[in-house]
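With one protein chain held back, the other chains of the complex are shown just where they sit.
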Amino acid sequence: MVADRFPQSKAEALALLAAGGGPVVAGGTDLMVKRRRWSGLAPAIPETAVYVANIAELSYVKRRGSKIEIGGATPLEIILEHPLTPALLRGAIKETGSPGIRNTATLGGNLVNASPAADPALALTCLGASVRLESVKGVREVPVLGLSTGPGRTILNQDELLTAVLVPMDDGWNTAFVKVGGRKADAISKVSFASAVKIDDGIVTAFAVAFGAVGPTILRLPAIERTFVGLSCAEVREREKDIILAYGDVVRPIDDQRSNAHYRKTVALNLLSEFIRSI
Amino acid sequence: MNDISASIVRCDAAAKISGRAAYVADLSIDGILHAKTVRSTIANGTILDIVIPPLPEGVVIVDHTDIPGENGVKIIFKEMPVFAETEVKYIGEPILLVCGPDKAVVEKIARKIVVTYKEEPGVFAWTTSKSHYAYQKGDPDHAFKTAARIHTETFETGYQEQAYIEPQGMIGYPEAAGKITLVGSMQCPYYVKNAVLGVIACDDDGIRVIQAETGGAFGGKEEFPSLTGAQIAVAVKKTGKPVSLIYERTEDVEVTTKRHPSKITLSAALDADFRVIGLKARVGLDAGAYLGLSGVVLSRSLIAATGAYTIAHLSVEGDAYCTNTVPTGAFRGFGAPQMFYAIEQLMGHLAALAGLDPVAYKRRHLARKNDLTSTQGVFRDPILLPAMIDTVLQRSDYKRKIRAFAKDDAWKGIGLSVFFHGCGFTGSGEATHIKARVRLEKDADDHVIVRIAAVDMGQGSSTALAKIVAGVLERPVATVHVPHPDTDTSPDSGPTVASRTTMIVGGLLARCAANLKEAWVDGMVQTAEERYVQPAFITWDEEAFKGDAYPAYSWGVTAVEVEVDKRTCAVTLKGVWSCYDVGKTIDAILAEGQADGGVTQGIAYGYLENMEIKDGRLKQRNLTDYVIPTASDVCPTDTVFVDNPFAYGPYGAKGLGELTLIGGAPAVTAAIENAIKRRITRIPATPETILELIEHGQD
Partner (left out) sequence: MARIEFTLNREPVVYEGDAARRLIDVIRDDFGLKGTKEGCGEGECGACSVLVDRAVVPSCLYPVANVAGRAVVTIEDFRNTKRYQVLQTAFLEEGAVQCGFCTPGMIIAAEALLSKDPHPTAEEITIGLSGNLCRCTGYNMIIRAILRAAKDGDGLW
């Protein structure tokens, strides 16, 4: 029974999930709050939960070909301090929660929690990262973009575990992450923006922008982005107005207890403008 | 002791740092029952039915039918029930407690209780005034008739949550002969005791109240613990067992008192020189569902109508309105922060109208010694504001910055506020309502125990008062002890409110210590007592709002520098400079702590802390959504205290704790206005508000 509850390896965790176990608990920083009960009582997490934070083989940062591979259960603070971590992801993690939260929360948990305001997930979306989803039946690799289908919802099957994140290295890219929270630290994003652009000899060869907290999922639109590839920097800058118009149609935030739709939209587009002008 | 201000290590700090200090949630009693409150889920209506599931053994429901005495919590009136009977007036109003030894069982029962209501539309508009005051000075009608021009503006302020880090908590247990003892996180042990006496309907010695180590209060633990104390006392009475009621953060934010939202309309009558010759003020406060202390809060707002300025002709009136929302109450500053925000903003806007620098304009109006106060009392003591303003201008480099920022393309700004705090209770409250008593008990080892009801809730009063007593006795501070108040052993020296502890209680203790010193015999057990006697010069007509509203005034000047991000409208604090006159600081480091903490809360009130309500339900209900400053949000502060001893204060000390908060909001707001070149009339000036002003605001 004890061994069942605390898998020591990825294989054990997958077996537990295959047997109907769940939910997966990684750092617990989101789940423990969502399911909390009266102080002193255990949060409403069933006995079938699969605890993965202590599975050593799921906690690492390493190079894998042209990508950086990060284990699904790697704490954010480890990633923040790792020399291989891409700058954009590092920038996003730096502004996620507090040291205590970063020591506890994992990268996989941040993705599977599927908050549109998640900062690491925003950076990963912008960088075109993918995740490895594993079950006893097999492995699939899917882009981070599309992993979430709405707040708290993902495409993961019940028996799947997010075992790794594969991040393209961003050397040679110009990247930026801007978080707008209710205060300077330890805040949930009211709106956030990530950008990554690659320029070779004055020509834009890659272009990505992503917005957080402006819709039910993190927003990235490859179809719009593709239209800039191959243009000169000056040509992209000249199109600032059109770009803002194009994104203005799809950035559709809401009012809530942290901000309002108008502010979120205006600031999101301000940040986009600033980025376009900086190209 | 050469200089009382020379700081010593505070006496309670080591226990707190090491985790040994016991707060109420840290106390454990065998067999204690855990209480959970079942609350109204509607803002207005009547309870039709309460269905309680079968109760397992040991689980007890405590509601209004269990109250032996009156079902009303004495605050000023007794209009707030301990437990709702049929009417419910706000979301979160307590209906009953479920008490039991097993939290899981208690929670399950509480969840299964079904309350059905007949719901009425909630009243959220400010239509029902439950407290109204008005006063005049001079001939305001004439001033407005003869004015060269009249300028009118309306200012609004939002809720502010005290956000003490320790949530509210109270435990109670039975003692012999039916006596009930309450231990809790609180500011005013005798408020709790007096409220509970009426609810339990017992003799004076039937209730004992002990203050546990208190993890911050800021006014939030002034009147609210009277409610939880009454509930727990009823539960102990019914069950005969110890009972504990410890709030969690969400519950605490949702149902405890907070700072009153306000709407303040000010009309200034100006002469041809743009000098303010008359002022009309119309103040509205949202009291929430029950009046509580709101009338007193309103009175402090109104008395502060002229800010730190002398205005000859005044017409001031205001109302506290009841609405179907969570009751508001005491919070550091107690009505003054709203008023000072409004008057300081107005003065800044009038300066712009006059084409003058705001500081120069404010200087023209400053109150001076022997001027009549707003209520026609007299400022009897020297007022050092001109020199204090100079100090802040110089240390902040204000003049250079304001010129440089005018030319700078970046949104940089600096603003300065001038303010006071009336120390102690309003008017003759000390003499007529409080009648404070203190006692010193000397043991055979010549150690002295200070018996008072004033609590140390973090402000350091136990250290400050020990210093005062030790200083007068000329004995080592280590031989003077200030235990947590216990109503069985501590006389009622009054509540820990109104910045009165050092000045009033400390003043009494100084006199008491002088008597003890006079009678001192080494090695003998001795006691000395002292009662408050009002200085003869104070005259106050409560009805007419006329006379000396306060025995003394503390003064302050605060400058704040900000930079506003053009992309996000986010405000970054770049500098905070303050100069305070609190008579005399009793301990330099304690005073600096009050200054730093107060100004941080005050500034955050102005630009950061946002709490909104819709249909009676708060939108920000925890510390994730109700954002208070982190270490990353503050900037270094520069604080100067000037000496200006007050004859009736111990060592010349006046009030300190509230003063430091008051100037924060107007200073930061003026700085933001300076940065964005827009007029702000509503706080908090959040980035959302700033964006709106940039798009639609007035210069």
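Lettered A and B in written order, each chain numbered from 1.
By our rule, a contact is a pair of C-beta atoms (placed from the backbone, for glycine too) under 8 Å apart; a residue touches a chain by one contact, two chains touch by 3 or more.
Treat the numbers as computed from the prediction; the structure is a model and nothing was measured.
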Task: Listed residues B:70, B:248 or B:565, member touching the removed chain - done: B:248
- [ ] Just name the one of B:7, B:157, B:323 or B:554 that touches the chain not displayed here.
- [x] B:7
Task: Hidden partner chain, touching residue among B:147, B:599 or B:667 - done: B:599
- [ ] Could you tell me which of B:5, B:214, B:256 or B:558 touches the chain that is not displayed?
- [x] B:214
Task: Residues belonging to chain A that touch the chain removed from view - done: 1-2, 5-6, 25, 27-29, 32-33, 35-36, 39-45, 47, 49, 51, 53-54, 77, 97-101, 103-104, 184-186
Open item on the list: In the complete complex, the non-displayed chain touches which residues of chain B?
Closed with: 7, 9-10, 12-23, 25-26, 28, 162-167, 213-218, 248-250, 457-460, 589-590, 592-593, 596-601, 622-624, 628-632, 634, 636-637
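By our rule, only the chains that are shown with their structure count from here on.
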- [ ] Report, in whole Å, the distance between the mean C-alpha point of chain A and the mean C-alpha point of chain B.
- [x] 42
Open item on the list: Under the definition above, what is the set of chain A residues touching chain B in their complex?
Closed with: 37-41, 98, 178, 180, 182-188, 256-260, 262-263, 266-267, 270-271, 274
TODO: Flag every residue of chain B that touches chain A in the complex, lowest number first.
DONE: 34, 36, 103-104, 106-107, 246, 248, 566-570, 572, 608, 610, 612, 619-621, 624-625, 627-633, 687-688, 691-692
